[in-house]
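The block underneath contains the structure these notes are about, expressed in structure tokens.
Our next item is subunit A:
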Amino acid sequence: MSFALWIPLAVPVVLAALSLAGGSRQFARLGPVGSSAAVLASGLLLDGAVLAGTVPDLGGGLLRADALSAYMLTVVGAVGLVSTWGGLGHATVVPGRYAGSYDALISVFLAAMSLAVLADNIGLMWAAVEATTITTAFLVGHHRTRSSLEAAWKYVILGSVGVAIALLGIVLIYAASRGTGEPTLSWLELSRTGLPLDPTLIRAGGALAVLGFATKAGLAPMHSWLPDAHSQAPAPVSGLMSGVLLAVALYAILRIQTITNAVIGPDFLRVMLSVGGLLSLFVAAALLIRQRDFKRMLAYSSIEHMGMMAVGAAIGAAALPAVLLYVLGHGLTKATLFVLSGRILEVEGTPRIDDVRALLVRRPGLAVPWLIAMAALVGFPPFSIFFSEIGIIVAGFDAGLGVVVGIALVLLLVIFAALTRLTVAMTIGAPAAAPAPGVAAETRLDGAGDAVTGERPDAVPPDRSSHGPRLPLFLALGATAVVAFIAEPVGTLLARAAAVLGGIQ
Partner candidate 1 sequence: MISGAVNLAAIPIALLQLALFVFLAPLLIGVIRQVRARLEGRAGSGLWQPWRDVRKLVAKDPVRAADSSWMLTVGPVALLVSSLLLCVLLPLVGTLPLPLVPSDLFVIVSIMLIGVVALALVGLDAGTAFGGMGSSRHMTVAALVEPTLLLAVYALSIPAGTSTLSLIVETRLENPAVIISPVSLLAMVALAIAIMAETSRLPIDNPSTHLELTMLHEAMVLEASGRDLAWLELGSWLKLAALLGLLSNLILPWGVLTDFSVAGVLVGLAAVTVKVLVLGALLSVGEVFLAKVRLFRVPELLAGSFALALLAVTASYLVA
Partner candidate 2 sequence: MTSVAAGMLGQVLLMLTAVAAALLTSSRWRSRVSGILCALLAGAGVVTGALALFGGRGSLTIPTALPLDPLVLSPDRLGGLVMLVVSVVGLLASLFGIGSARVASASRTAWVSMAVFLFGMQLVPAATDVVSFLLFWEIMTLGSTALLLAHHATRGTVASALVWYSAMSQLSFFFVVAGFAVLAGVTGGTGFAALATLDPASWQASLAFVLLLLGFGGKAELVPLHVWVPRVLPEAPGHVAAAMSGAMVNIGVYGALLVCVRLLPNGPAWWGVLVMALGAVSALYGILQASVASNLKVLLAYSTTENMGLVFLGLGASVLLRGDHATGAADAALLAALLLMVSHAAFKATLFLGAGAVARSTGEMNLDRLGGLGSRMPWTAAAFGAAALGAAALPVTGGFVAEWMLLQALVHGSRVGGEVVSVTASVAMPLAVAVIALTAGLALLTFVKAYGIAFLARPRSVKAKQAREVPVIMRVPLAIGAILVVGLGLLPGPLAEALASALGPAFRPDVRTIGLAGIDARGIDVVLDPTTLLALAAVLLVPVLMAVLASARRHPTRVSPLPWAGGGSRLRPRMQYTATSYAEPLVRVFDDVLRPTRDVEVTHVGESRYLVERVHVEQSVSDVIETRLYRPVLILAQRFGVRARRAQNGSIHRYLSYSFLALLVVLIVVSL
């Protein structure tokens, strides 16, 4: 099964090289899709392997796929597939000399994330995370406008500084492991209990590493790069960043938490993650209330969800399966939304919510999936975010963090109201355009001639096109809708992945 560890690293790199080498544009555009599919396929293979009880590894244990890694790899692949496939219809790519590099960078980005979740060595994982910054830097700056350059600059500076802090933490953890005689950075070694690790250094190292990775995970107060980068990047890239890059950073936090928990107990990071989570929720709430830009709206919603996941991580073992399911649900939903936001931006030509009105009447092909995905995002069942949130809340009260969860609920409510208001403002209502009388009745939406209140004010035929592939969005939403109801094998996989982190089996 070890070859499945190679696939997600090698296939994207090869495809990236092919994309760069030029050749057919059509083929090059399929490169990222192929990479995602490869990652997803190997993720599924590894899922099968860990469910069968094996832990494939490679390169003398440098790469390992325990249940958590396999699961995260699956998430990376799935979200990648939705973003890249959904982004196919997208005219984001500047034609000409940069087109190939765009596709190549996405493939490399996927490979870097795969490496981050598969690496057994913290240092290697750190390098992979930093590599994601490097690859996405150009993707964020892809549009080559002033604002995309600004976003890219902020992203690189803030992201690298944050990750540098994480490196400092990792260095301290490494220093702490000198007590074992053989200093190591292996997850497997370090997360064993009963090691003679220096608790002071582990505490400091853990705290700094979590703080550093929190930057990439978009947790307040280190989140500042996120709204700018997400709003300026091409939609598929935003989807990838929001859907999985943040989650990969969270994955690192969860791993580090396992190490510190074994040495100094859960309390220290619990406080830190609770504060970070609540602060993220607060920031998201505060800036969503009067948000004006729908891509930034999605970005702040990512901060919110990462905050909620951080609260879940703070709660600990009982909430971990819910957090992991959250990663998948949020990833797929947010990727769908970013893909849609890209299409809306493309056809409407504006990211301002005020300028996008009555989408449901004018462009039902975009508005209907947008509304469904927003429903999933704010936590309506049957979508899996609902179960994750409930799982976290129940586990939180169970773990004695009732106050934290209570505050989180209040903030979630504010966020919910703000998101609803903004979504309604974008989609619901009558178009402002002056009606052109005498247009035939078959242009009515859903045969919705209104016998009660007379003629519909709009006469422009609604645009039913979805402006890009429909299937990936449908699959993503369908998957989030049903995944929470699959006890076998999803439930088992989640339980095993949580067990890797010291959760309940």
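How were these candidates chosen? In short, all candidates are chains of the complex that A comes from, given by their letters.
The rule is simple: a residue touches a chain if its C-beta (ideal position, glycine included) is under 8 Å from a C-beta of that chain, and two chains touch if they have at least 3 such contacts; residues count from 1.
As the structure is a prediction and not an experimental result, all values here were calculated from the model.
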Legend entry - Which of 1 or 2 touches subunit A - same complex, any copy: 2
Inset, instruction - Over in the complex, which subunit A residues touch candidate 2? Could you list them? - result: 153-154, 157-158, 161-162, 165, 203-204, 207-208, 211, 215, 221-222, 224-225, 227-228, 272, 283, 286-290, 321-322, 325, 358, 360-361, 375, 378-382, 384, 386-388, 390-391, 393-394, 396-400, 402, 405-406, 409-410, 412-414, 416-418, 420-421, 424-425, 428-430, 445-454, 456-458, 483-488, 490-491, 494-495, 504
